[in-house]
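A protein chain is absent from this complex, but the other protein chains hold their places.
Letters A and B mark the chains in the order given here, with residues in each chain numbered from 1 onward.
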Amino acid sequence: MQKAKTLIWVVVLMFCVSLASCTQGAEVPATEEPAAEEASGEPVTIEWWHISTAEDHKALWQEMADEFMADNPNVTINITVLENEAFKTKLTTVMQSGEPPDIFQSWGGGVMNEYAEAGLLQDITPALDADGGAWRETFSPGPLSVYAYQGKNYGVPWDMGMVGFWYNKQLFADAGIDAPPQTWAELLEDVQALKDSGVIPIALGEGDKWPGHYYWTYLATRIGGQDAFNAASSCSGSFTDEPFVEAGVKLQELIDLEPFQDGYLGATYGDEATLVGDGKAAMELMGQWAPAVEKDNSASGEGLGDNLGFFLFPAVEGGSGELTDAMGGGNGFGIGRDAPPEAIEFVKFLTSKENQIALAEINVGLPVVKGSEEGVSDPNLLMVQEARDKAVYFQLYYDQYLAPATGEVIKDAVQGLFASTLTPEDVAQQLQDSHVAESCQ
Amino acid sequence: MMRSIPRKDRGSSPGKFWRRLLQYFVLSVFLLFIVVPIVMVVFGALKSRGEYATSPYTIPDPPRWENFVRILQGESIWLMLLNSLVVMVTTVIGVVFFASLAAFVFSRVRFRGQTLLLNVALLGLMFPLSIAILPTYLVVRELGLIDSLWGLILAQIAFGLATSILILRGFFTAVPSELQDAAYIDGCSSFGFFWRILLPLARPALSAVAVLAMLGSWNGYFFPLVVLNSEKLYTLPLGTMQYVGQYGSEENMVMAFLFLTMIPALILYVFAERQIVSGLTAGALKG
Partner (left out) sequence: MSAISGHEDTVGLQRKRGLSRRNQDRLTIVLFLLPAFIFIFTFQIYPMIRSVYYSLYEWSGFGPLTDYVGLANFERLFTGREFWDAVWHTALIMIWSLALQLPLALLLALLVERDLPGRGFFRSIFFMPYVLSEVIIGQVWIKMFKPDPQFGFINAVLEWFGNLPVIPQIETQAWLADPKQALACAFVALTWQFFGLHMLLYIAGLQNVPRELEEAARIDGANELQTIWNITLPLLGNAIRTSVYLSLLGSVQVFGVIWVMARGGPIGATETMSTYMYRSAFLKFSLGYGSAVAVVILVISLILSTVYQRVVGQHDYIGGI
């Protein structure tokens, strides 16, 4: 009797263990299969990860996916919506395990290059060039090139804009400022005037690190221009060259005025947007998504409305960069190695003119497909779009453009400048050291 | 649980009164330290967005219960609750069963290499899931269990074993060996002794182990984050961070969500405080 009972338990145990292995067989995702040459009628599942958590944006993506599925009954699209920080963690782990999703949020640049180099992404150049380059023709070439590495495209953009100052017209007027500043010196004067008028001149979420590194990068762009950056990034020059040190010195002039809210070193970008959206801070240096986030984050849910203005990053006296040079970036779709042809069809659908217009109409991005400009109606966004299109030298955010490790270093180093633990020379040196280690062989 | 029979008075009455007062004062200060953050969450949770923006620290007036309703009406929180429950229950069954089997051998049978094996089993104490996240993740992937609750459950069972074996072994060792001898004389097999005598005796220790495993599973965040992809498989902590990311600007709603996700753990605590306490102290205070 006892032994029989023991035996039963052994069986139960073995069952438990084998249950695990059964699931193993059943759970192998369909995307494992190598991509077929042509879209077939076979059932296909597409994994799509995006970070558009805002309610209306998320709903719009879902609508588009539903529409595509309705037209292609064999296709199932699985959408995973992730919050930004969680997305980065998760994408890294799946990439390291060699199983990228078919379509995922990408900012292009160095991070994407790293994935591409490891063979984790699919070269979609043939799709872009098919039918005499019909799909390629629809994109503005600049934004498209952000998703190219060594002449091959591993993704396409759906939004591209630039960074600039978003300001509260009323607060500027109250401080006696008639027109937005044109030069760095004027900006510093205006900051002082705003401070004297009793408002927070600039909101900054430096706890997230990336918002602050815009200041340094833009200053370097204005001071050194395209030549200095190209020299440094191609390793023929150096990030310790004068323009990059000077960028830190200029930034320090601003920091010394103490223009930011209390505790900005630990604040998040969300805090930053809230301060501007609620009219407590007079400006922020941010990309094209700023009005949407300010609106979302304001207590009223309305943002500043007509009170919000936009001005370009001011020129730096004696700098060799042009006022038309732009620093910024956008959002795009990266394509995973094993994505089926249907996934590319779907991305084509997402970046169609109609869908780009729909996107622009809810003010969550600046479309990159020719002819979709008409969807943009907000006067500030129109300004950004115009400046973006006029830019001769367009610099992608350093933290995305450079190697991922270097991107982390530059953000950390600039934070050190804000916290006064590093000098402008230290920042330049740390950036250069990491760049040499990662990218100059 | 106060002792109702008054103890013999030591010292003078007024002295005792002042001492008591001081005791209560110190305790109350720390009570505030514990309670205030939670009260702030509750206050925030019951305010409208506007009220939270203007006066976040006052008693909500009027309390906005609709915040909770808004969250509870969504499908997702119920799905997360269900996922968390499924993962927790399965994990706990696995941990308790496998750990008690192993603890039995480690406490009641002696064999060569036992110390070595025990040390291997307890190595997990040194290597929590947060440190081992990547290699563990890779193994889960090799098993094809990514984006499956099983991947989460099996790994959590493995990482729950060390503590549980430790606690159960301590308890099993304390069971007098005469009992085992008697059982064997009565013709019990090892399993029979284990199943019919030891386990019923060890019920307090088992429930302690179970409750600890429950907490570990219920509160896990980073491992589920990397293993689970589909939103429909999300557990509560994952959903919480997702919610914070999505509604970060609506602090009142974030508070409401935080509060709602606290409730199951607090309920568990109210009902199982004794088990938690005995679990944490059992393995610890022997010897």
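Note that a residue touches a chain if its C-beta (ideal position, glycine included) is under 8 Å from a C-beta of that chain, and two chains touch if they have at least 3 such contacts.
Predicted model only: the values in this text are computed from it and were never measured.
Q: Check the options A:W61, A:F87 or A:Y115 and report the residue that touches the missing chain.
A: Looking across A:W61, A:F87 or A:Y115, the contact with the absent chain belongs to A:Y115.
Q: Touching the hidden chain in the complete assembly: which of B:L46, B:I77, B:V92 or B:A155 does that?
A: B:A155
Q: Which of A:S52, A:N78, A:T93 or A:Q122 sits in contact with the chain that's absent?
A: The one listed residue touching the chain not shown is A:T93.
Q: Suppose we count only contacts with the excluded chain; which residues of subunit A make the list?
A: 3, 6, 10, 13, 16-17, 88-89, 92-93, 95-96, 98, 114-115, 117-120, 206-207, 209, 261-267, 404-405, 408, 412, 415-416, 419, 421
Q: Where does subunit B touch the missing chain, residue by residue?
A: Against the left-out chain, subunit B lists 1-3, 7, 10, 20, 23-24, 26-27, 30-31, 33-38, 40-41, 44, 56-57, 97-99, 101-102, 104-105, 108-113, 115, 117-128, 130-136, 138-140, 143, 154-155, 157-159, 161-162, 165-166, 170, 177, 180-181, 184-185, 187, 189-191, 194, 215, 218-222, 236-237, 240-241, 244, 251, 254-255, 258, 261-262, 265-266, 268-269, 273, 276-277, 280-281, 283-287.
Here is the rule we use: only the chains that are shown with their structure count from here on.
Q: Where on subunit B does subunit A make contact in their complex?
A: Subunit B reaches subunit A through residues 49-50, 53-54, 94, 134, 137-138, 141, 143-148, 150, 154, 187-189, 191-192, 195, 222, 225-226, 229-231, 238, 241-242, 244-246, 248-249.
Q: Taking the touch rule as given, give the residues of subunit A at its contact with subunit B in the complex, in rising order.
A: Residues 2-3, 5-6, 9, 16, 20-21, 23-25, 27-29, 47, 49, 53-55, 78, 80-86, 89-90, 93-94, 96-97, 99, 101, 268, 270, 273-274, 278, 296-301 of subunit A touch subunit B in their complex.
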